[in-house]
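Note that one protein chain of the assembly has been removed; the remaining protein chains are unaltered in position.
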């Protein structure tokens, strides 16, 4: 799939061919290569209820004219007020309607050379099992297929996670069915879908690697105003980076790109409303590109005209003219054109630091907390928040960590020397996952288990109530967990760690004591094969999130220095950096998210190949002012 | 209808004829002319379920004896816990029950000379469509009668406002039906009803001018503890004034009075509980009178004995003796008697400043904000809050603005020179309304569009996505809206305006730039015919509400001086003034709601005709202490 920037084109009744043509002309003028079109069934019927594709034909023709590639999003009829579209049919008859829609729409538009791909559904998945008949029936069938659910362990019943298992399966399965339906009509179609709300529990319904069985590319929706509520605005670059990293990992060998990026202003929608600045548009796109994303499509290019989201979100102004946001994106589009060859081969310079989450932890955490509280540790979301916080902290010391669901991680290498795997308060691990972690350590890797990681197994059975595989991994037993109302301090040999909520009392067996709460051992380090498993049994990332992350940074620097991971010089709070490497050269992205200018030292063989402003290299260094984005190319010797 | 003060008499089983007589004696002693009685069907049945009007006969006889006029409120049987009564029948059978109730109750009590009028229902209307069968059936019928709902524009579907349209129609229609039922039994009956919660979305269901087809007088419920939650206690006078103004406008040529004013203490009810002071009783009554209200009836004179509201709200003490609140009201009753001739002819001295709201804005705003937030602009209530804030600010500079639903405003005059019409963040305007506004300007009027006024049409289609009638009116195009998290400042030529939430980028066509955000034009002024249309595209009144209203005051003074509206001398923060004028004389009301004494200059031909304390004119000025109320009569030359 080729690199490029795109815009969501909203087609609505009442638009003229000329107006539609103008939209594509605007895309083209801005050097955009992609459009995405929501294929509203509601707008494809004439007064008699017969198919009438006129409006959308205008669009695909205009796309052909301006050489724009269209991603067409399936959007079967739904209420006008249903802004996001339904995620699963409600009844069998409803599913039949979906099939009829696909049977008519896909072949008709596939004929256009501008028809580049199909988005199977908009933002798949649901946090909770849908209550309608169709889903309930599928669930009952699933239970029959999986008579072992809910799972008993040693004959002991546990929580019923059958709905979580079902939703994981059902989400993939329904997408697969849609993919098959499209392929029946257009066997070679490029198929795509855009997982969204990646920091919410919907993530627990996404089996991304499985989707590569039927997708051509993976996408995502990353709207700061809706999806980055855990972050301050200055950290939206970090959030976009973390979001990208989760998608990159999920995509595996598939190409990926960001299907939806907020392109314009919120008035009444968005949980944390904002109008993106031109600088942010550049930052977000560059961040995607530096995570190997093929580009991004803005939601949206033009605006809806009525109801919720009316006159919001657009890159064009309300009169259809390009804003500074279009110009900013256009500049990145130009950067892509100019550096296409390099981008095609350059890869993320993985730091060998891996943040691992798993969906069992998402499931278990959202269920074992009976009353969600503001306190992060009891929010039901502490695993994902801890992951964000580790990611941000690592980013601030210049380390570009990967973020992977554990099933996405490659455990097949022969050595993991110099690699660090971190589990940020991932409270539920399976035996198989513990085996994998152990093998990682045995092959020289370093593992950091943080917080209540592995406290439960996948069925919410507590591991520590008997001898268990986690003990062996960490070389210690967990004897007690103790809740504290106030923040507190753990003592390491040379520094202190701030923490909150709980600490655990550990009993080292093969491990050495590493961290203390008073006289109690609350952290251990254990040699495992050629590697080591480190354990801080208290959720330190939550304290870092709420109060200050200095001590988490100290810990990470300490660990990194022990495993000889080099911390880059050009790091610092607020300077976001990412690097793509190829055989011959490096591309480095610098975004200054701090409040003051930052100076970056570069190699003498470096040149600036993108600057959101007018930066120069003077004496091997670049001064980057707040909000500026710079890309530097450095030839390797 | 004659002027007078009244009290709600609660009749309950167990009361003796003597007790009931005593209540009316108390009314009479206090110079009250009116009683209101809730005609509880629940209390009109004997042990066999047959009608037994004994208790209420006692009341109407006592009213005759003491020369008290009774407003009888229809109150068909409902659960004891249903404090306010049902607003619509639940089923056809239920409606039949209502009819039987009316057929029996109305003729029986109409025979009494004390039976002055009927209140058709207590506090009509509901915020949301009732879910019961009867209403649902009416709704379905309404849809059949109005096959164009929900409305498509240019074939483009929009939000479904059919429930809002229906509720507006249904509320009027059901009241009309009740009126007809009463008239069948008592053709000459005085019919009345009391709209309540006037600052809530129930206002959007009130087609007040239409009600004059079947009402003899319009009323209202204005309970500070329930209805003035947007105001501080010191502003309850302003709130009562704004509430009165909305009713005065809605009444049109009908007489109006305040059917319910809080008469006593809250314990467990009321959102912001309080016990009115004697001073407040005077202030609230005088405020009503100075808005041409014929008087007020207190809810309540005596108290309910059981359950919710038990022993609350009363003007009498729990032993049935008059409190200082009765004495205060009595003093106003005496004032009415003494000045009846003047009151009958004196009219509000309209300032030529008109605040206009429209129900389309109420409807659209409550629907386009998907998640209501604390932030006022995203509360779904910003239009009404902006209206309140303009009203308060104008009041503080001594300008008695009118407040009208746009349909209530008289657009038929030949000249509006020297008149100002303000639209406070009224986000939805129809084309017809824009035509009217234009005609107002063409005929010399000045229009101030404030905030996102006219951003949508009545179907929540954004006007700015195409050339539209608003552009022509303002002489500019709106290109973009931009959300800002923090408060910000707009620059006018000579002063600054504080604002929040959003500003818009305007492109003047025929208009001149007027306000700037940085370099962007965010306000314009446009000559239209003999008049001018001013536009500040940012919701400045919300900022005035939250933080300080100094700059809003500056703006208003500036505009008023341009159109030669004289700002009175005796204005100042906390001094509430209102004037009634007749050919020969003015009556001016002064209420000091500030924390310190205020000096008011008066004409040498002035005399004090009411003083809540013992104020005197010394050297053409009156010193009014906090909470005091003074009325001054001034003969014109």
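Which chain is which? They are A and B, in the order written, and residues in each are numbered from 1.
Going forward, a residue touches a chain if its C-beta (ideal position, glycine included) is under 8 Å from a C-beta of that chain, and two chains touch if they have at least 3 such contacts.
Predicted model, so just to flag it, every value in this text is computed and none were measured.
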{"item": "Residue among A:492, A:505, A:585 or A:608 that touches the chain left out of view", "value": "A:505"}
{"item": "From B:14, B:49 or B:147, residue that would touch the chain that is not displayed", "value": "B:14"}
{"item": "Contact residue for the chain not shown (choose from B:100, B:306 or B:371)", "value": "B:306"}
{"item": "Contact with the hidden chain (one of B:97, B:317, B:520 or B:603)", "value": "B:317"}
{"item": "Full-complex contact with the absent chain, from B:1, B:275 or B:546", "value": "B:275"}
{"item": "Hidden partner interface residues of chain B, rising order", "value": "12-14, 42-43, 80-81, 83, 233, 265-269, 271, 273-275, 303, 305-308, 310-312, 317-319, 321, 323"}
{"item": "Contact footprint on chain A, counting only the chain that is left out", "value": "150, 152-160, 367-371, 378, 452, 455-456, 459-462, 464-465, 477-485, 502, 505, 507"}
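Rule of thumb we're sticking to: only the chains that are shown with their structure count from here on.
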{"item": "Separation of chain A from chain B, taking each centre as the mean of its C-alpha atoms, in whole Å", "value": "51"}
